[in-house]
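Read through the structure below, which is laid out as structure tokens, and then see the notes.
Shown here: the complex without one of its protein chains, the others still in place.
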Amino acid sequence: MILSAALSFAIGCFALALLLNLIRLLTATTLPDRILAVDTMVVNVIALIVLYGVKSSSAVNFEAAMLFAMTGFISTVAFCRYILRGQVIE
Amino acid sequence: MSVVAELVIAALLGVGGLFGLIGSYGLLRLREPMQRLHAPTKATTVGVGTALIASALDLVWVTGAVSWHEVLVAVFLFLTAPLTALYLAKAHLGRTINRNEVPPTGTGADWAGFEATPDTPKP
Amino acid sequence: MSLALIAALPFLGALLAGLTIRFGRTASAASAFAVTAVALGLIVPHIPDVLQGKAVQTQIVWLPSLGMNANFMLDGLGLLFAILILGIGLLIILYAGFYLSAKDDWGRFFSYLMLFQGAMLGIVLSDNILLLLVFWELTALSSFLLIGYWSHLPQSRRGARMALAVTGSGGLALIAGMLILGQVAGSYDLSVIVTQKATIQASVWYLPALILILVGAFTKSAQFPFHFWLPHAMAAPTPVSAYLHSATMVKAGLFILARFWPVLAGTEAWFMIVASTGLVTMIWGAVVALFKHDLKAILAYSTISHLGLITFLLGLGTTAGAVAAVLHILCHASFKAALFMSAGILDHAAGSRDMRAFGGLRRLMPITFGLTLLATLSMAGLPPLNGFLSKEMMLEVASHTAWRGNTWLVPGFATFAAMLSVGYCLRYVAHLFFGPVRRDYPAPPHDPAFGMWLAPALLVAVVVVMGLAPMTIAGWLIDSAASAVTGTPVQTTIKLWHGWQNPALYLSALAFGGGFVILGGWSRLSGAWQSLPIPDAKQAFDAGLGALTALAQSVTAALHSHSFSRAISIATVTICAVGLLAFTGADHSAGTLPATPIQAVPAALWLLLIATLCASVALHRDRMIAVLLIGVVGLIISVGFAYLSAPDLALTQITVEVVTVVLLLLALNILPKHSGPAGSRARHLRDIAVAGAAGIGAAALCYALMLRAPAFAPISAFHLAQSKSGAGGTNAVNTIIVDFRGYDTYGEIIVLGIAALLIIALIDGLLAPGPARDRILARLPHANPTGEAHPMMMQVATRLILPFALMIGIYIYLRGHNLPGGGFVAGLVFAIALVMQYMASGQEWMQHRKRLNYHTILGAGVLIASATGLGSWFAGRPFLTSNYAYVSLPPLEVFELATASLFDLGVFLCVLGAVMLILESLSKLGLAARKGP
Amino acid sequence: MNHLIIAPIVLPAVLAGLIVLLARRAMLAQRLIGAVALLALLGLSVVLLRQSGEIPAQAYFLGNWPAPFGIVLVLDRLSALMLVLTAGLAAVIWAYAVVTGWDRRGRHFHTLFLFQMMGLNGAFLTGDAFNLFVFFEVLLIASYGLMVHGGGTARVRAGVQYVAFNLLGSTLFLFGLAAIYSVTGTLNMADLAVKLAVLPPGDAALIRVAFALLLMVFAIKGALVPLHFWLPGTYAAAPGPVAALFAVMTKVGAYAMIRLGTLIVTAPATEGLWQAYLTPAALCTMAVGAVGVLGSHSLPRMVAFAGIGSMGVVFLAIGAGTPQATSAALYYMVHSTLATAALFLLADMITPAQGRDDVQGRGAAASGVMAALFMAAAIAMAGMPPLSGFVAKLLVLDALRDKAALMWSAVLLASLLTILGFARTGSRLFWKPPTDVSPAPAPDNPGAIAAVVALLAAIVGLTVFAGPITAWLDMTAQALHLPTGYIAANALPGVP
Amino acid sequence: MEILIASSVGVLTAAGLYLMLRAQTFPVILGLSLLSYAVNIFIFAAGRVAPGMAPILDPAAIGYVDPLPQALVLTAIVISFGMTAVIVIMALGAYLNSGDDDVDAAGSDISGGAG
Partner (left out) sequence: MIRKIFPHPCLSALLAVTWMLLVNRFAIGSLVLAAVLGTVIPLMTANYWPGRPRLTRPWAMVPYVALVLWDVILANIQVARIILFLPPDQIKSAWIVVPVDLASAEAITLLAGTITMTPGTLTADMTADGRVLLVHALHAPDPQAVRDDIKSRYESRLKRIFE
């Protein structure tokens, strides 16, 4: 009971966080800020996936979480490199 | 499941959710670009980390088996967060922050982010 | 000898003439002559049969289902034409041998000529009307070549095209008419069709067929108003004019009229159309001929007039008319060919074809004068020459003909036409040969060599002898031909003198008298004629064709303006419209499945998705932001897949996403960073409407499908049931991919491999010397790259991250068969890990440390996948049949070995190789830009 | 099971893979492998053609999974015909590309060419609707590569449009397939026919939408107006031999229409669905093609429009929906593929350097041999006697006699415009004396000429043997319109 | 739920087409990506979706998500990745060759042709 309430609370928090990220993404004035918003979004998404796994008592999406972490990191680096250097792979 | 375990997991979940929300909120609230960088790299990471631990514990209590996947995800996030932050900071330094605002290194060398790369003539 | 062979001989001759030119001009001419002579000789043995009224036939099955067979027939009409074609053909070849100059390409000329001869002979020998159409169109093509023979002259090219345009369109009408006729008659064989008169004339299709066939015939035979091409065809060498445009090809239309006379003639429509057209043509041709100055133009218009005469006769629909027509075909061929040849002689000898440059040649060119005089007088219809016989017969027939109850109209017009004819004939002779000798001839006139006047002389001999002894010379031929035309045995008596009571005699005399009056008043008449505002048919045609071409050009250009966005809009609207129409064309029952209640998280994701999409449309002009937003869209969709229990999709989507982002960023480094404004406000509204329509369509279809219960158990029920027991895996998605539908995957990795190769080839091309390379080298490097290329912290961290990332890849590959994952995602994870290493350390650094060439990885992937598939052949099983076994290898627990995993390895290698090749070569391009010239 | 059926797909793939692995830089080896592959494919196709005459349809169950659960290849007369046409055409064009050195003007020509063969053969053989999509993609992506082979501004720019347009088509294909699966639960084409026959009426509208979308996909491939806009620019810009090979690509659209169309035409929901759209669109296609022939300024573009026009005739015949019309469509398809290809090769020879410029005003750019070949090919294309174009036209007209007034006048008028266009271009190209700006005529390349002669010889053969060929095609069409053999070959559970 | 998915497909399709209609290299590429997302969801949805189904064979499962559409989507994703890569490079090539980023109006059709 308390667990499922806490779970719903946590899921709600991260879903809300995602929407805040979206607002940030759309209102930001600089590119690094927008990238930061997207990067945060990825982290929040991972949280959501994990929490949804708790909710549905399924471990099937943990690989997805892993790959989200990996790809989120790499695309952030790629975007930053693009801003800084133009050429992502030099 | 014992009440204690349930309470622990619930607490972890609540804290994790809060931290995640605070991180994203900070992203909106903080004024300076460099300040904003602090919010998600930490609060959010902690938020996710907490959620992951809650999930792992939940699985332990539900199935009795230890799930290490969550740990691996958390480790990966912790390993990469500084790099993400570094790159974003560099992006700010390179594109949005006036270099006068940044203190000198104190040694002869300049910050790497401001160094002209040898193979690239600046226009 | 088989008729098919005879029909084929001229084509052989065409080949021979083209080949023997290697042995000299004479050889070419001689081979053409010999082949023609042989063909004529081969006809001869058939003559007795034909004269007895027995048609000679040869049948070769060609396309029986269509009723198109190589059926040939030789009857009286065919015989008449065959003799004309081959006989005059011989004379033309003889004449051409002297006419052509050394500069001309003889081989080409005789080839074309023989090609034409074959086509023409084919027409008259065809029993099958589809076969006839083949030859018919061939005459148009070969005459196109012959008219355009002197292709350096613009009038030749234009004349050839005009002839092709007019006779070609007529030919198409003829095709339609013939097909209708064949459908109505139930056969495409002439011998059958001619027996179906009642059926055909009773059919509602009679009139359309008649009109279409007549259009074909009239265009070919230069009947008003399609006559205008013929004078322009005179740009051809004179032998061609003599052959095609007087003796043979233009008579093909008449041949058709005669051929179908038994089934088409005899109706009011036939008479009204054919006879009237003939009459008008006869008069119009004669009028124009009277006032032309160019020798060949005069002859051309006189030919038009005479063709009109024959058309008129056939149009009467009476036996007498048919006999007269047949007779005149023969007569006209003889004197007109002779006249063309003599015109050629004049052109050669005196260096001009303008009548006004001549006069008084009587003494300077006596032989030419004699030949021309006889031929012209025959054309004028003066006894005792053969032209008199047919003209007399025409006037006789005309005098009995009433036009809509009016009994004087036809005789009156016929006599008027005859009068005009006499007029231009007299003028022709008078203005050329009589009058004082001039001093200003373009060249000194002289009679030609014997060889050159031999051919016209022979024709003139026919003109004279046939006039004197018509029955002996041609009676048999006329009879059998007329019998074939009318379908009933005809026994004519052709004679010079029919007695005083013959009305034609008076009409003829009237015509002659009038002719002399016309000659006397020619200058005044000519002045009056020149002042008449007669529309020039050629100009009208040119203008018409020009306008048509211009219209075609502007329509084509307007339609295909390379406007991609318009093409896409049109396609989208079309697709939506067709989809909507298809939907409304049948019943639809709304779905009965219960809708799944909406929960908060998916609703939030949905909101996120829609907002991001709107933002990406609104902000798309900043391309970097657009990439970022599209990345978010991909992220949300991946989460959606994970939420909807499709972990494999989530894994694949997210890994593809990041590779795509890297790819896009690499490209964006070179492309402009911002999109320009695309068009006006109106265009934006249009685009929104089009895109919106498609979106609504897609959404509606999706919604309708999702709520509709499946009509049948889906085949995936089998996959789920067989996944473990049949394919040895618990992840049904994976077993479908690597086993049930492994063949799809095989195709898919090939696509990826091809993409890589293609990209390498393209980038190679861009880096090769050329505008692209110049632009790359001249391009300013990125606005100002800041900072170090490879931060130390990143380099160090990746040392640790890379091995773990690779291990995760291996883990995902190994578990794929039973849990989400598999070769494809694993390949992408490897690729992503390597990309990370590339970003950290740079291409050069990596180049030195790379162990395996990505090409090799890709090739190995394709081969492993193929080999796994082929391996099952050795077990006698089809391509890609998988096998798995549980292996027990103590102390290890039992584990599974599946060939599908090997296939998946191929997939893995293919994906890895392809992705790395693509990214590597793309970054090469960027580095080339960085390095500069 | 007859393993030869898969060979036309795997053989080029394996050999192409070998080139990538071993002979990336060795042109001689690539050519050798290419020659082996194309000869083998030709031989294989002929063998399969002979087999297809003996058994109505043979299925090859990939992965040994029963239909409709696994993917099936089906060899019948139609697929065998397309295989032979493709292999024959490709062999000639490949030889042309080698003798003219086109294969050296960029990387990976031979690999892409072999993959192109794989894609085409796969599309012709598959009995699975989604697999058809996959092989459409294989042949398309290979065609993208071949299209921009050799590079150059015009080519690459046209390439972008070509790719983008076709990607739209591929997306549409997926929409259609998904809808079909959603309604019927199957992807096997024979199974689809069986299930459509007993489809609940309430699903009729949805399945109609699905098949209407597929029709649009095939219409894009086949350049049916108004979905043809990608074609003129693409074909005109593509390297000559590639454009020639593309002559068979539009036929893939027609093939798919015949294949699927004859399977669904008798079902209550989809009866007459395609025909309703095909006929008017085909008439427009003919018109656009014919007007384009007359209104084009460059030879390759003109040939491209002639190709569009010929597709119009093919679609008109397909739209008639009778066995006789299908047979005529097949004959016309074979004929127009050969004629279009011959003309593209000639266009390549005549305007080798700047094929995209206004060549018509430039004057005689080629020799008499070229002129003769051009004339023959143009005669065939325009449907004039004595070549197969005329026979093909008659067959189509005969098959369309029920609506003679409209159809015949349309076909014949289109022929007229085509004839005018070719006469105009031909006379300017070959008859007009060279001007100062004319490039010197390129010396005749005997190998290249031989390639064109080979195509023309095939056209002559098609004409001379029209009787037996049409008899064979009639049987093919009858089998298509009564596809019991095709369905039986799939051995569907519960279907006799 | 269904309405969310269907409307997502619709908006993705519309946004993708709208970007394609911008007729410049990069928007066209992005538009195609969006279209491929749209169709991937569409295919997946065609198998009828419901959260909470088991993706992996499991005796305890109440039901499975139809695996076949998923397999089709996987194939479609891979193919569309290859295609995206190709059109990206082609667009680059077109831009570098011509210096023009427009996909529209690639060369004029109208040139003189008299004679």
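When the chains are written out, they are named A, B, C, D and E in that same order, and each has its own residue count from 1.
Methods note: a residue touches a chain if its C-beta (ideal position, glycine included) is under 8 Å from a C-beta of that chain, and two chains touch if they have at least 3 such contacts.
Computed from a prediction, not measured in an experiment: that's the story for all the values here.
Colleague: Please identify which of the visible chains the hidden chain touches across the whole complex.
Modeller: When the full complex is considered, the omitted chain touches B, C.
Colleague: Touching the hidden chain in the complete assembly: which of C:767, C:793, C:867 or C:927 does that?
Modeller: Reading the full complex, the residue touching the unseen chain is C:793.
Colleague: Residue by residue, what part of chain B touches the chain that was omitted?
Modeller: That gives, for chain B, the contact residues 18-19, 22, 25-26, 29-32, 34-35, 37-39, 41-43, 45-46, 65-69, 71-72, 78-79, 81-83, 85-86, 89-90, 92-93, 101-107, 109-115.
Colleague: Contacts of chain C with the missing chain: which residues?
Modeller: Given the touch definition above, chain C has residues 787-788, 792-793, 795-800, 802-804, 806-808, 810-811, 837, 841, 849-851, 891-893, 895 touching the missing chain.
FYI, only the chains that are shown with their structure count from here on.
Colleague: Quick check for the class: compute each chain's Cα centroid; which one is farthest from the centroid of chain C?
Modeller: Looking at centroid distances, B is the chain farthest away.
Colleague: Centre of all protein Cα atoms: which chain's centre is nearest to it?
Modeller: Given all protein C-alpha atoms shown, the central chain works out to be D.
Colleague: Mind checking the centre-to-centre distance between chain A and chain D? Centres are C-alpha means, answer in whole Å.
Modeller: It comes to 48 Å between the two C-alpha centres.
Colleague: Taking each chain's centre as its mean C-alpha position, how far apart are chain C and chain E in Å?
Modeller: Here the centre of chain E sits 38 Å away from the centre of chain C.
Colleague: Quick check: what residues of chain E touch more than one other chain, meaning two or more?
Modeller: Residues 20, 25, 28, 38, 42, 45-48, 52, 55-56, 68-69, 72, 75, 79, 82-83, 86, 90-91, 93, 97-98, 103, 106-107, 109-110, 113 of chain E each touch two or more of the other chains.
Colleague: What parts of chain D, by residue number, touch at least two of the other chains?
Modeller: 130, 134, 137, 141, 144-145, 148, 151-153, 156, 161, 164, 168, 175, 178-179, 181-182, 187, 233, 297, 428, 432
Colleague: Which bits of chain E are touching chain A when the two form their complex?
Modeller: Touching chain A from chain E are residues 52, 55-56.
Colleague: Going by the contact rule at the top, pick out the chain A residues touching chain C in the complex.
Modeller: Residue list for chain A touching chain C: 11-12, 15-16, 18-19, 22, 25-26, 31, 34-35, 38, 41-42, 45, 48-49, 52, 60-61, 63-64, 66-68, 70-71, 74-75, 77-79, 81-90.
Colleague: Touching residues of chain C toward chain B in the complex: what are they?
Modeller: Residues 780-781, 783-789, 791-794, 797, 800-801, 804, 930-931 of chain C touch chain B in their complex.
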